[in-house]
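Here the complex is missing a single protein chain, while all its other protein chains stay put.
Every chain is named by a letter (A and B) in the order it is written, and numbering of its residues begins at 1.
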Amino acid sequence: MSVATKSMTAPPSPSRLSILWASSVGKKALMAVTGILLSLFVLGHLLGNLQIYMGRDSTGAYLINKYAEFLQKSTGLLWATRIVLLVSVLVHAVAGIQLYLAKQSARPIPYQQKTNVNSTTASRTMIWSGVLILFFVVYHLLHFTTGTVHPDFVQGDVFHNVTVGFRQGGAVVAYLVAMVALGFHLRHGLYSLFQSLGAGNPAISKNVFNWAAVVATLIALANISFPLAVLAGLVRG
Amino acid sequence: MKLTLDIWRQKGAAGPGRFETYSVEANEHMSFLEMLDVLNQDLISQGKEPVAFDSDCREGICGMCGFVVNGVPHGPDNNTTICQTHMRHFRDGERLRLEPWRAAAFPVLKDLVVDRSAFDRIIQAGGFISVRTGSAVDGNSILVPKNDADRAMTAAACIGCGACVAACPNAAAALFTGAKITHLGLLPQGAPERIDRALNMVAQAAKEGFGHCTTIGECEAVCPAKIKLEVIARMNGDFIRGVFKKREEEAVAGGA
Partner (left out) sequence: MALNSGIPSGPLDKKWSTAKKEMKLVNPANKRKYTVIVVGTGLAGASCSASLGEMGYNVLSFCFQDTPRRAHSIAAQGGINAAKNYQNDGDSVYRLFYDTIKGGDFRAREANVYRLAEISANIIDQCTAQGVPFAREYGGTLANRSFGGAQVSRTFYARGQTGQQLLLGAYSALARQIAAGTVKHRSRTEMLELIVVDGAARGIVTRDLVTGKIESFVADAVVLATGGYGNVFYLSTNAKGSNAMAIWRAHRKGAFMANPCYTQIHPTCIPKSGDYQSKLTLMSESLRNDGRIWVPKKKGDKRSPDQIPEDERDYYLERIYPSYGNLAPRDVSSRQAKYRCDEGLGVGPSGLGVYLDFTQSMQRLGQKVIAERYGNLFEMYEKITGENPYRVPMRIYPAVHYAMGGLWVDYNLMSNLPGLFVLGEANFSDHGANRLGASALMQGLGDGYFVIPYTIGDYLARAGRPKVDAGHAAVKDAEKEARGRTEKLLGINGKRSVDSFHRELGNLLWENVGMARSKESLEVALKRIPEIRAEFWKDLRVLGSGSEVNQELEKAGRVADFFEFAELLAWDALQRNESCGGHFRVEYQTPDGEAQRNDAEYAYVAAWEWKGEGQRQVLNKEPLVYENIQLATRSYK
């Protein structure tokens, strides 16, 4: 290949990110990276939220509220995280939706009959679990961050917001549905991201596949436990 | 055994198609294609045009045969071509639906026959090692660890049938493309072109209109050559590495 002559005259070649973005393999890699970031957030957020179960400290303040306060005070960290998350969700969602749309043109005439031999439901419904998560996040922000859809929102009193918020049946159902979607999304996503980034050695791949199911289920269950615990009266303000 | 078949009939590439229903008397020792031969002989004697389907070797190696039976590429005997599937896998009285591979990159030419030349163009984009006839060194001058040679062979076993595309909900050619990239990439002989190969073949697959891989795994479940998803991971890895490497090379070559 005439690399030398070509690159002398060629216009500056596109950046690596844009090359990645231009191909489906690259897009998947970006989805995997953003997926990892988002997953880490979900995990961290979950760990933070577990403090709901830890009640009050010696001063009588709810641990979860103190934690929230700490986060709110670390403005730099907070905003950095928010920006990373926002960009990640945007990249991740836009790529996911684009790939989904491209899929339609790859098979314009569908099968009359199609039987799945060996794939998980989670893998075939990523776009729908993803979209549900997207809707959920919007709702969730209006619920617990801005309080717009909260019946009795108290800025800064996370414990109160949560325990009150989850007394509404409608909200709990929405969370349940979303957490199931999240579980499904992660069940496939946590496995698939290894493939997307080039790590597919069959020896580890089998384990990754199984562990993804375990981790996804644990995350979903742990998240579901909050509204259920509140509803069951186990956590009370 | 008596079977009822709903077969996709389409006169030509342009024409619309539809399912037509036939019944055929078969026996369990026949291969699936022999059962269709019997049907075709019947049709001919009734003055009806026989069903067009591709086949050549009829022993599972050439990759020419293939259509979807009851929603599964190459039929119910998984990891087996349809030419090697025998009627003992079916029950008397069963109803089967035969449909061609469906993918934008595999247009139907007639009945169950599709055009898979897109695969050729993917190989032309980089599925080779550039070595002049006559310029090779002695076969033993480059040692290849047995394990690498074996793994390369496992990937090289792809018969190019297209079932992976047919099975994939995204109509991706990832298993096929990955198999070739893996086969050549594992061997020292294929190393010098590894980066370009991945970049060019992946780009060509997209250009042909194949979808993308989301690790669904239906391809692996039907692949008659038992190609594993590992090859897709290697393709992805080589591609990503390629994107980064390529830029460095261009910088060295005096480009941007």
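In this text, contacts are C-beta pairs under 8 Å (C-beta built on N, C-alpha and C of every residue); 3 or more make two chains touch, one makes a residue touch a chain.
Predicted model, so just to flag it, every value in this text is computed and none were measured.
Asks: For the chain that was dropped from the view, give me its touching partners among the shown chains.
Replies: Looking at the entire complex, the absent chain's contacts are B.
Asks: Quick one: which of B:I7, B:L98, B:V113 or B:M235 touches the chain that's been left out?
Replies: The missing chain is touched by B:V113.
Asks: Hey, which of B:G75, B:P100 or B:G160 is the one touching the hidden chain?
Replies: B:G160
Asks: By the contact criterion defined above, which parts of chain B meet the unshown chain? Give residue numbers in ascending order.
Replies: 11-13, 27-31, 33-34, 37-38, 40-41, 44-45, 47-50, 52, 54-64, 77, 80, 84, 86, 88, 109-110, 113, 115-117, 119-120, 123-125, 127-140, 142-146, 149-150, 152-153, 156-157, 159-160, 183-184, 187, 189-190
FYI, only the chains that are shown with their structure count from here on.
Asks: Could you tell me the distance, in whole angstrom, between the mean C-alpha positions of chain A and chain B?
Replies: Roughly 35 Å, centre to centre.
Asks: Along chain B, where are the residues that touch chain A in the complex?
Replies: Against chain A, the touching part of chain B is residues 8, 19, 68, 70-72, 78, 97, 99, 102-105, 167, 169-172, 196, 202-203, 206, 209-218, 220-222, 228-241, 243-244, 246-247, 249-250, 253-256.
Asks: Considering only the defined contacts, which chain A positions touch chain B in the complex?
Replies: 1, 3-4, 6-8, 10-13, 16, 19-20, 23-29, 99, 102-103, 105-120, 123-124, 126, 188, 191-192, 194-202, 205
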